[in-house]
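In this view, the complex is presented without one of its protein chains, the others remaining in place.
When the chains are written out, they are named A and B in that same order, and each has its own residue count from 1.
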Amino acid sequence: METLNAFAPELIRMIIAVIGAAVLVFGNALVMGYMERKLAGHFQRRTGPMEVGFHGILQLIVDGIKLMAKQLVIPAKADKPLYMLAPIISFAPVFLPLLVIPFSDRIQGFDLDVALLFMLAIASVNVFAVLIGGWASNNKYSMFGAFRAVAQSIAYEIPMLLSLLAIVFMTNTFSLRGIMDAQNVWFIFLQPVAFLIYLVSMVAETNRAPFDLPEAESELTAGFHTEYSGMAFSLFMMAEYTNMFIASCIATVFFLGGTSGIPLPYFEYTGIIWFLLKAYMFMFFLVWIRWTFPRTRFDQLMNLCWKYLLPFSLVNLLITVVVVKL
Amino acid sequence: MKAYFSELFTGAWSLIVGMKVTLKALFSPVVTVQYPRQKIDVTPNYRGHIDLIKDPETGTHRCITCGSCMRDCPSDCIVVEGEKREGVKGKVLTLFTLDYTKCSHCGACVEVCPTDALDYCDDYEVAGSAREDFHYDLIKRVEERE
Partner (left out) sequence: MNVDVFEDERQHHFVLNMGPQHPSTHGVLRVLLKMDGEYVLDPQPVLGYVHRCHERIGEFKPAKAFMPNVARMDYLGALIYNQGYAMLLERAAGIEVPRRAEYIRVITSELNRIQSHLLWYGAYLLDLGAFTPIMYTFDDREHILDALEDVCGSRLTYCYSRVGGVCKDIDDKFIERVRAFIERLRGRFPMYEELVNGNVIVQRRMQNVGEYTPELCARFGVTGPLLRSAGVEYDIRKAEPYSVYPEFDFEIPLAQKGDAWAAFNVRFREMEQSLRIIEQALDKLPDGEVMAPKVPRKLKLPQGDYNCSVEAPRGELSYYLVSDGSDIPYRIKVRTPSYSNLSVVPEVCKGMMIADVVTCMGALDLVIPEIDR
């Protein structure tokens, strides 16, 4: 009883944080889905969704209902347990990194000391989901998508980590709160090369165009999620949008100072407005480049990583270490 | 070595230039016409299915049942029948049907008609649920038109 009293505030805090993360995941999927389709329309000089609600605002809700009501078609020779497991593996870990992101001074689930390592570790779990999904579908196209996705994800984690490591060297802490607080000058000005490297790796890690080979629509007819329909497909999509959001949040915290900006009243709670503004700016950037560029070829993708990003990030790290130690 | 950096910079610059183009398109007006709510006028020369023209003077069609359109049609979709009635010079048209499911919009029937009795109509919102919806009885259509 005493121990329960002692633990209760933390427990309540964690429960609220998890509920908040769930709200964020679904809310983000709604907003991002709508934003992506409307922006895609306007980039192509057409309107995007217009029918459901005023200028299509309710479109995503109706889409969600449709996806839930759809029949889950399972291919006959698919490996059934693995087939059903893949979307769950993709979607479930996506709540965890949201618990450690400092949305504002008081709004944070849990201030972990090794938050960055935690988040990158969770991001790697997505590779499993893609691989299992592609394999279990019993479809050669999906298998292709899975192979490419594995190689791509593993390769691009390295420049991502190295560029963020340069920032960690400057601030001596892995905790996101610490990095955010240590920015008197935003790190985008102190580490522009790391910023650019991180930007490219972010696009590749979240499997967005021009690096969306795992879901290359026109070559492989939707790659690893070809055989998924209904809710399973929407789990993959929500996981992808949330991964985009998490990567944008990391970029905001590391390079744009998180919640720093013109102080608003009740800044401890309203700092989240600046944070979300900056994070959604990165999401806009991701949508923008998706609808502008074609897809790179697989070997060109790997070339970009090994021949361009990796040397630059290593050299950047070296220079940072030398300058910090001086 | 120099090629490495120059390729990198020209490549990155081309990407930024491309992004500028789409950004400009983002702020340009949309070119969509939201069809059921807004409609564009169809040009009068659009080739829809053929119709008998209602002659303003006689109030009826001008067909003389010569059958040229039936013979010239490449897709065999026109059926013209007439009968000889007493007291009337030439044949009287009794049946003129068009099977629109076979029409290829070539225009041979309109061009070959000696009395210019046929013309295209500009009806493009034709949708039906059975084949019979597209078997047009042109005599009935010309009588019902005002």
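What we mean here is this: contacts are C-beta pairs under 8 Å (C-beta built on N, C-alpha and C of every residue); 3 or more make two chains touch, one makes a residue touch a chain.
The structure presented is a predicted model; accordingly, all values stated were derived computationally and were not measured.
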Margin query: Of the residues A:Arg46, A:Arg106 or A:Lys307, I need the one that contacts the missing chain.
Written below: A:Arg46
Item checked: Which of B:Ile64, B:Val79, B:Val112 or B:Ile139 contacts the chain that the document leaves out -> B:Val112
Check: What is the set of chain A residues that contact the non-displayed chain in the whole complex?
Finding: 40, 43-46, 140-141, 144, 209-210, 212, 216-219, 221, 290-300
Note to self: Under the stated touch rule, tell me which residues of chain B contact the chain that is not displayed.
What the structure shows: 10-12, 14-15, 17-18, 20-22, 25, 31, 43, 45-47, 72-75, 104-108, 111-112, 120
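We take it that only the chains that are shown with their structure count from here on.
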Notebook entry, point to check: Once you find the CA centre of chain A and the CA centre of chain B, what distance in Å lies between them?
Noted result: 50
Item checked: chain B - residues contacting chain A, complex -> 8, 15, 18-19, 21-23, 25-26, 28-32, 34
Check: Which part of chain A faces chain B closely enough to touch in the complex?
Finding: 39, 41-47, 50, 288-289, 291-293, 308
